[in-house]
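These notes are about the structure you will find just below.
What you see is the complex with one protein chain gone and the rest in place.
Moving on to chain A:
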C-alpha cells in the first residue's frame, strides 16, 4: 500500500514538470510576449524593454525556466497584475470557498447518486428504474450554467427561499479564522453566520453536483446490475447467505469499485464546473477569480491557478487509487 502511494507520488513529479514546461512556454508563445501581456497592448517599446530586463525575459530560455521553477519551488508564483497581490495569497484566500462548494456538491452527488443507482438496479425495468435512467440522462445533458440559472430563478428570484449571490449576507458580522465560512461559524459559535453561509452554498452546490450525481447514479446502476448477475453472487446465495448480508457484503462492496473510480473522475468536472457556477452565483472562489483572470489577461494568476488545480486533481486521483486498495483486497497484494 505505502509502495503504491510512493510510486504514484513519484509519477506525479514528471507530470508536474511537464505541465510547468507547457505553462512556461504558453505565456512566452503569446502574441507580443509576456511583457506585452503584463503591460497591455499599448505599452511603449521602452517600457517593454524595461520589463523584459526586470523579469529577465531577455535571458536564454533555459535559464529563465530554471529561475522560474526555482521561484515556484519557493512558493513564489508571481504577482497578480489585477490586484497587485501575490498569486499564492489570492489562491489561498479563495480556495476554502471552492472547497466548501465542491465538497457539498460531491456530498449531494454521492449521497443521492449511489442510493438512486442502487435502488434503480434492484428494481430494474420498473418505473423507478426508468425514471432514474431519464433523470440521469437529463442531468448529463443540461449545461451546468443553465441549471444554475434555473435554480437561481426558481428558488432565489421567484420563491425567495435562498440568497441569489455571494458567500454570506453583506450585513452578517462574522469572524473568519479559517476561511471556511460554515466551519468558521461553528468554531466561533456564531451559529447564524454558519447557517447563513450554508444557505448561500445550497443552490450553487445543487447546480454543480447535478452532472456528477447523474454520472454516479448511472455507473452505480450499471455496476450493481452487473454484479447481481455475477456467478459468485449466485454461488454465495446457494451457500445460504441471507439476502441482506448478500446485498451488503457481496453486491454493494463489489459494485462500489467502478463507482469509486468514477467519483474521483468527477473532481476534475467539479473544478471545471466551479468556474461556471461561481460566475452565475457571484461566488467568490477560485473559479470566478480564474474567469476574471482570463479577461484581464492576468497570466501569473492563470499559470499559478492551473498548476494548483492540476496538483489537487492529481492528488485526488491518487486518493481514489488508494481507496481502491481499501475496497479491493486484491489490489493491496500488488
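Observations
We adopt the following convention: a residue touches a chain if its C-beta (ideal position, glycine included) is under 8 Å from a C-beta of that chain, and two chains touch if they have at least 3 such contacts; residues count from 1.
We adopt the following convention: contacts and distances are computed from a predicted model.
Remark: of the listed names "ABC transporter permease", "Hydantoinase/oxoprolinase family protein", "ATP-binding cassette domain-containing protein" or "Regulator of SigK", the one matching the undisplayed chain in UniProt is "ABC transporter permease". Remark: the omitted chain is touched by one listed residue; of A:4, A:39, A:187 or A:225 this is A:225. Taking the complete complex into account, residues 14-15, 18-19, 22, 26, 29-30, 124-125, 129-130, 133, 136-138, 140-146, 149-150, 152-153, 157, 218-219, 221-223, 225-226, 258, 261-262, 264-265, 268-269, 271-273, 275-276, 279-280, 290-291, 294-295, 297, 302, 306, 309-310, 313-314, 317, 320-321, 324 of chain A touch the chain not shown.
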